[in-house]
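A single protein chain has been removed from this complex, and every other one stays in its place.
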Amino acid sequence: MTKEVMTANKAVAEAARLAKPQVIPVFPITPQTSISEYLAQYVADGDVDAKYVKVESEHSAISAAVGASGAGVRVFTATSSQGLMLMHEILFAAAGMRVPIVMADANRSISAPLSIWNDQQDSISQRDAGWLQIYVENGQEALDTTLMAYKIAENENVLLPVMVCLDGFILTHTVEPVEIPDQSTVDKFLPPYTPKHAYLDTNEPMSIGTLADPGYYFEARHDMEVAMENSIDVMKKTEEEFEQIFGRKYDLVEPYKCDDAEIILVAMGSVCSTIRVIVDELRESGEKVGLLKIRAYRPFPQKDIVEAVKNCDKLAIVDKNISFGMGGALYTDMKAKVDKETYGFIVGLGGRDITPDSIKEIYNKTKNPEKAVTWIGLKED
Amino acid sequence: MIEIRFHGRGGQGAVTAAEILAKAAFKDGKYSQAFPFFGVERRGAPVMAFTRIDDKPIQIRYQVYTPNYVLVLDDGLTNVVDVFSGLQDGGSVIINTNNDIETKESASVYDIDATGIALDMLGKNIVNTIILGYLAKKTNIVSIESLIEVIKEVFPGKIGESNAKATLKAYEMG
Partner (left out) sequence: MVTIGCVIRAPATSKRNKTGSWRTFKPILNKDKCVDCDNCIMFCPDASVNKDHDINYDYCKGCGICAKECPVNAIEMIKE
């Protein structure tokens, strides 16, 4: 085990190296690029025994990933923003073919206007593809979650691909101390992938990605629904096992000072770090406020969320995405699944910095609400 | 917590300097964080980078608005960017320049002809490591030993050696 100061992109690449993928098809895009560069280096240096596929687009990258995973090997890929948009069609195919791909998404806004900076619109807009989506808060969590993602995806009760979502620049390009576990420890946690439903074997020929007429499609989709429900328990068990081996604790949702909170801010990704500091600050001045960090956006851990917020009066949902006319995606999900007085806040689109003042404004506007959904930090003139 | 803001131009190594400082502080036993704010990803465009150093883990993840220290890699930027913006009382600016720089009263300005050292010792105008050497002497927020060690790690071989020497020279000038 070593501890080094590195970017979350390097942390993800290190996790991918430790997971021993056999095929890495990847196409570079800001702010994911250094992940693809590190992995190219690892493969060239022989640190990963993988085929690094230099593809001509993200559509090809995810297609190659589906092909390789369908052939029965462990696959890693990564993308961002417009790249994820180009993958859109194949994301559904990957989930439908139940191939346990793990992909990192360096969260970045979507054009137009063109922006290379962070928000979460890219992955949120792939919400219904059938992938699990886990949002991480720092470099260490990015590394740890990438390792856990394989274990969850490859579980025979799940067999769905997993997207590890890390905020572009705010995490991908931020250096901070990250602990890299030893290969032997990781091997103990994550054994090699043994495919059960899709693999290449000339003695047992099979067809994958076939047509299903109305007599089968409905059931195939329902099976995915069941798999997504199963993934809640699988993720929980995986996180418990991870804690036993690596000593770091994770959960699908992570409450902070929620027990006696009157107002709880609900958020995903790197903004949770700043919110936690502001929660402490507000608490010092007597405000009863808490944070609920959502790690698992899909599966949506309704039971855990309801339990975590049961004592509070109001919820303030912090979204780095917008479903025009409806508010943020997490806001609408929370409105649908949690029976509380709930307000939505749009922050940080296109890399707008989320400052302590932004967080305090969210708190104050929840305390004295004016409207259902508020854009924070909007320049009026 | 100590907060440092770097001003440079794309290609001058401000982002690398911020990372080197974070890594060196970590070697000193501190917690650290560094990240860039890119305007556009182009050589010559103004770039900011930030480093935070603390005795406990760093949670906050927004840009540095009230720095203790500001490092300016290119004095031409003072015409374009308000490099003193938010500078804390008692804070200081370290700037690569040959000219007199006006400042607000409560802050001190340390100027160093880093370009001169760079041209002399590195053969090109890359001043990011040199200015860190000067920072180490003037502020003591990082040890010169850790700084030199990290510079050699980040730039293996000859480039690291010559950068280490230039950094040490700036440290001694401080």
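Read from first to last, the chains carry the letters A and B; within each, the first residue is number 1.
We take it that a contact is a pair of C-beta atoms (placed from the backbone, for glycine too) under 8 Å apart; a residue touches a chain by one contact, two chains touch by 3 or more.
Computed from a prediction, not measured in an experiment: that's the story for all the values here.
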In the full complex, displayed partners of the excluded chain: A
Contacting the left-out chain in the complete assembly, out of A:5, A:159, A:232 or A:376: A:159
Which residue of A:2, A:194 or A:207 touches the chain not shown here: A:207
Among A:114, A:220, A:326 or A:372, the residue in touch with the chain that has been omitted: A:220
Contact with the hidden chain (one of A:50, A:84 or A:99): A:99
Touch list for chain A against the chain that is not drawn: 96-99, 159, 196-198, 204-208, 210, 212, 216, 219-220, 223
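The rule we apply is simple: only the chains that are shown with their structure count from here on.
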Chain A contact footprint on chain B (complex, rising order): 15, 19, 22-23, 26, 31-38, 41, 58-63, 65
Residue numbers on chain A that touch chain B, as the complex places them: 5, 30, 116, 169-170, 173-177, 270-271, 273-274, 276-277, 353-356
